[in-house]
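Every protein chain of the complex appears in place save one, which is left out.
Let's turn to chain A:
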Amino acid sequence: MSSESSKKRKPKVIRSDGAPAEGKRTRSDTEQEGKYYSEEAEVDLRDPGRDYELYKYTCQELQRLMAEIQDLKSRGGKDAAVEIEDRRIQSCVHFMTLKKLNRLAHIRLKKGRDQTHEAKQKVDAYHLQLQNLLYEVMHLQKEITKCLEFKSKHEEIDLVSLEEFYKEAPPDISKAEVTMGDPHQQTLARLDWELEQRKRLAEKYRECLSNKEKILKEIEVKKEYLSSLQPRLNSIMQASLPVQEYLFMPFDQAHKQYETARHLPPPLYVLFVQATAYGQACDKMLSVAIEGSVDEAKALFKPPEDSQDDESDSDAEEEQTTKRRRPTLGVQLDDKRKEMLKRHPLSVLLDLKCKDDSVLHLTFYYLMNLNIMTVKARVTTATELITPISAGDLLSPDSVLSCLYPGDHGKKTPNPANQYQFDKVGILTLRDYVLDLGHPYLWVQKLGGLHFPKEQPQHTVITDHSLSASHMETTMKLLKTRVQSRLALHKQFASLEHGIVPVTSDCHYLFPAKVVSRLVKWVTIAHEDYTELHFTKDIVEAGLAGDTNLYYMALVERGTAKLQAAVVLNPGYSSIPPIFQLCLNWKGEKTNNNDDNIRAMESEVNVCYKELCGPRPGHQLLTNQLQRLCVLLDVYLETESHDDSVEGPKEFPQEKMCLRLFRGPSRIKPFKYNHPQGFFSHR
């Protein structure tokens, strides 16, 4: 029994415990049935479950024994004491067992706790290690990313491209063998090369700077030298003036003109330059001069960017002063108008001399606020002209240059922006002022290089030399032709008014020798009167009778026949032919509405005009047309078929040689004259 074994071992148990037991424990492990007894070792050997059973059994025994003792004590008796003693000893033994069990339990508990504590400690240590490691990992990662993100300064430099580098760099820097394989070395090599190049360039820069300094110094020296020359040259020029005059080379005069020209406003300057150039190159008969006050121009003319502001300032000032001095609105408006229409003080004068010694004087002005150029024209002839009545308008300054180019009547401002300006000051149209200011023809603007696109108003002054140059030659030629044709007409009108159609000798071949019909009247008529005539409706409807044309009435007579001819003279004569409309009064009134032959006569004069132009430049057109009209009337009257019912001879015996009298469905008379055979035929 265990109680018996524990009895035997009891005194050893009390003595062995604590530290010395430790050393001994190991020994007791090896010597199980050894000399002395270790309770700790015993614990490991015993089964806790069995101990528990033992405990329960012992408790039960104790309880039993106690109960028996109780019994015995309560009964009393003699042998009870022995029995009680016996039982008492048994219970003491049980108590001993219990005590042992208790000790064992305690030891077990302690062991368990120790083990747990140890394990826990280990776990804690591991945990700490883990934390440390994690922290280190994080730190290292941060470091790594930092390292990776590191941008070295060298990446900011633009290096030359790889191929260039290998091409240009000397081999000791590029070290191709090494660098091709190793990008790090390559970058290093490239940086090296970069550095080399920069050093070289810095050197060059320093050299250039020093060069520049040197040159600047030289320039200074030369400038001083030149400025010292200036007074000497002036004196030489002065001395040479008499020589120039003697030799007819007016360089000085031209120079002075160029000086004045510098003060011209840009459009007039362009005109001046182009006209002078043209005059020198192509046309010796053209002379250019500048008129006007240079001082005023200097006062006005400042560099182009300021001129607009300046003028608006001076405008504002003037407005203010006028407001203070003159409170009336009307006069104020008048002043504003005058201001708007103000001319630049300088003007360019062009004199075009023609072959017959007549001169066309053109004065060009520049209207500053409106930014347009105008021209005033005047024709002077070598000999004094007696103006016939009908020629009044031919050479008048107002109309002599009208419609030089088709449609260019010069009564409206060509700059669309001006309309807005006019609205501000109540000017309706420039037409009212052209007599004073000159005509703003489109060709004048083009000569000054001013280009006005039709749609948008233009506020900036763009003066274009190429525009001016291309128009210069054409315009000069047109001007000359215009003057000459007007003068030719002038002379012709003088003769026409006397009833003589002046046919020059080189146009005689166009007409037969004998012309019986005579021109009896040649007068001007007004535009409104022309449009009122009943036989001119077609021309008016076709838009050929505008208000820029000149209108005349001619009367041709033969016997009782009277032929009225209404003539439209286009300003572009003689390139644009005059247009005739006829009305014959003979045995009734015949016009192109009711007589096909009148229509044919008009066609002969209007449509077939090219043969009547005569020698170039064709100034004989009008007189030839009139002569032809007389011839046509002759033919018409003479070939009129005789009416058998009326008695008497024909009023006009046929003297013209005609092959046939009528031809075609319209039965037209033979109006075409054939030279030199001298007979009439049909077209």
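Quick note on the criterion: a contact is a pair of C-beta atoms (placed from the backbone, for glycine too) under 8 Å apart; a residue touches a chain by one contact, two chains touch by 3 or more; residues count from 1.
As a convention for this text, contacts and distances are computed from a predicted model.
Missing chain's UniProt protein name, "Acyl carrier protein", "WD repeat-containing protein 58", "Protein O-linked-mannose beta-1,2-N-acetylglucosaminyltransferase" or "Septin"?
This omitted chain is identified in its UniProt record as "WD repeat-containing protein 58".
May I ask which residue of A:49, A:183, A:242 or A:407 touches the chain that does not appear here?
Considering the complete complex, A:407 is the one touching the chain left out.
Who touches the missing chain here, A:445, A:570, A:624 or A:639?
Answering carefully, the residue with contact to the hidden chain is A:570.
Of the residues in chain A, which ones touch the absent chain?
Residues of chain A in touch with the missing chain: 405-408, 411-412, 428-429, 431, 538-540, 542-547, 570, 572, 575-577, 579, 592-594, 596, 599, 602-603, 606-607, 641, 643-646, 659-660, 662-667, 681-683.
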